[in-house]
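Here the complex is missing a single protein chain, while all its other protein chains stay put.
We just call them A and B in the order they show up, numbering each chain from 1.
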Amino acid sequence: MSLLREHWRKLALLIVGAGVAVVPLFVTGTDARYVLKVLSFVGINALIVLGLALLFGYAGQVSMGHAAFFGLGAYASAWVTKSLGLPWLVGLAAAVLLTAAAGILLALPSLRLKGHYLAMATLAFGEIMRIAFVEAKGVTGGPDGLSGIPYASIGPLSFDTPQMNYWLVWGVLVLAIWLAANIVNGRPGRSMRALHGSELGTMASGINITGIKVRVFTLSAVFAGVAGALYASVVGFVSPSTFSLHLSVILVAMAVLGGTRSLAGPLLAAVVLTLIPYADAILPGLSREVMTVIQEWEADVYGLVIIIVILFMPGGIAGALRGVFVRGGEAK
Amino acid sequence: MGAPELLQFALAGLKNGSIYALVALGFTIVYASTGVINFAQGEFVMLGGMLSVWAHSTLGLPLPLAALIGILGTAVIGVVFELLAIRPRKDGDPLALIIITVGGSLLLSNLARHVFGPSERSLPAFTAGPSLRFLGATLERQSLWIFGLTALAVVVLTVFYSRTRLGRAMRACSINRTAARLVGVDPKRLVTISFALAAALGGLAGVVTTPLTQTAFNVGSSFGIKGFAAAILGGLGNPIAAVIGGLVLGLLESMSIAFLSSTYKDAISLVVLLLVLFIRPQGLLGRGGREKV
Partner (left out) sequence: MSLLQVREVTRSFGGLIAVDRVSFDVHDGQIKAIIGPNGAGKSTLFNLLTCFDRPDSGSVLFEGRELFGERPDRVVRMGVARSFQNTQLFEEMTAHENVILGTHARSGSSFTPAALRLPSARKRDDLASQEADRLLRLVGLESWRGSLAADMPHGLRRLLEIARALATSPRLVLLDEPAAGLNTQETTALGEVLYRIRDHGATLVIVEHDMGLVMEVSDEIVVLDRGCKIAEGPPRLIQKDPAVIRAYLGEEDADEL
């Protein structure tokens, strides 16, 4: 039976994947550029939230500084490709290495301690990086940021149209989802589920809890760094105001709304919450006034969503969906 | 650098440090009753400033009354926040509560933007007049208010903790959650009171500092981070340590301006925060204490 379910799952994923892949073919018309750009943003946010979902939903930790990893990745790749003129893949590698190193340096000391020191350490890290982005003018261009960042390219393949950018972002996202799903369904995922069940039991099984949490955090930092590299090449411009504490909090809101012990829930939440301020991209009929109101109240809604979800639907979207399916299954 | 300049920097450091101390006290009080870092603590500073500006400029109330409204209004908001957002989460899971305070911080600052507007606001100094000269250094009159009111807050808190039944219960509760019940006080009530106190202290910080620094809907997080760094530096959970942490942090900051550059002033507290977390998580004054694995 579970084998059957596994097959259904693969089929569903295939259909969703194919659907995502063909989207650019159907987006045409005058604002196609805008719509595809918004959808690329969605994919970029989803990539960061995927990492946060591993961290929050499986490892039981929260990061208040993922905007900083996002920024680190963006600046690293922008600098390598624009200022050094090196290939895009080298920039991507720089983003990965830098965010991995920063992730390990933060996680090792704070996860050794019991409690939620990681949240505080990441908060401080995020603010330090924000200052660094402004002050390290030689690399980051200071408060004005860096512009004219080249498009991504891999060998002869250049991602210089909105369609290509969309495919690049979503292609990377699919790869990241595959990695994350393997982790969740494999040994590390089992260890983290064990931790939810019994901490003493987990230790008695000889499982290095800290080690797993450090790895999960580092991976989530790298996901954010890769998202940053994608962002830099898709937008062509980075500036420090993007990588704010505010963004970190909104990313956490997405992961929380998505729910624990799920990847699909947070991904869905990332898609929906990212689209809200750009609602006119998918609902072209929306008037300017409606959009203004939405953008005006967006942050309040995020704050409220965080509180309400934690209080009244701690499983988030994933928990709610699970509830529906389980009840449906039992009814049969 | 001459002695008067050094004194000048020291006074500035102590002034900022007093504000950090007030915020740090708020962190410590909530931490003691819930075991949670209240990420919305900085918003209380913002609210204290905004409410008093509103009462003074918009309602036209006299400054002392406006200041009182700033403090008490913030305390009320703290209580409402606790009742609506913290108390319903009955299991008290720290991760959940931390995230709730993160959401609360976002919500409070943006509601303030809608209610009070996006612009920077200020209050007149509590006593008008030119700055004082003091051993070759100058000192704004408002700084004296900051020192005095911080000291008063610390004294009132000390008396509250050591002389009143409620205060003693709160202290017992921070050592051992079940102890509160033993002395006949409902632990849930203690959490509410701790939020009221923390919010009032934050509000006070906001009220006294607004004449010097101005305020706006988005200043909360930076006060929060400074206050939190101070609380960690002193050692979480101990009010005296919070005050010392605040003063030390303020001095460190102003000395870094004196001897390095003002560029990194804001980074100092963050670096201190990370270093303390990593090297001595129990803080300067915290006891080693064996952390049970």
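The criterion applied here is as follows: contacts are C-beta pairs under 8 Å (C-beta built on N, C-alpha and C of every residue); 3 or more make two chains touch, one makes a residue touch a chain.
On a predicted model such as this, the values are computed, not experimentally measured, just so you know.
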{"item": "Residue, one of A:Ile183, A:Val249, A:Ala270 or A:Leu304, that touches the chain absent here", "value": "A:Ile183"}
{"item": "Touch criterion as defined above, residue of A:Leu47, A:Ala67, A:Ile149 or A:Ile207 at the omitted chain", "value": "A:Ile207"}
{"item": "Hidden-chain contact residue, picked from the options A:Ser147, A:Ser198, A:Ser241 or A:Thr292", "value": "A:Ser198"}
{"item": "Residues of chain A (touch criterion as defined above) contacting the omitted chain", "value": "179, 182-183, 186-191, 193-194, 197-198, 200-209, 211-212, 215, 219"}
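In the analysis below, only the chains that are shown with their structure count from here on.
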{"item": "Intercentroid distance (Cα basis), chain B paired with chain A, Å", "value": "33"}
{"item": "Chain A - residues contacting chain B, complex", "value": "60-62, 64, 109-110, 113-117, 119-121, 123-125, 127-128, 131-132, 135, 203, 245-246, 249, 252-253, 256, 296-297, 299-300, 302-307, 310-312, 314"}
{"item": "List of chain B residues in touch with chain A within their complex", "value": "37, 39, 85, 88-89, 94-96, 98-100, 102-111, 114, 221, 225, 228-229, 232, 263-264, 266-267, 270-271, 273-274, 277-278, 281, 291-293"}
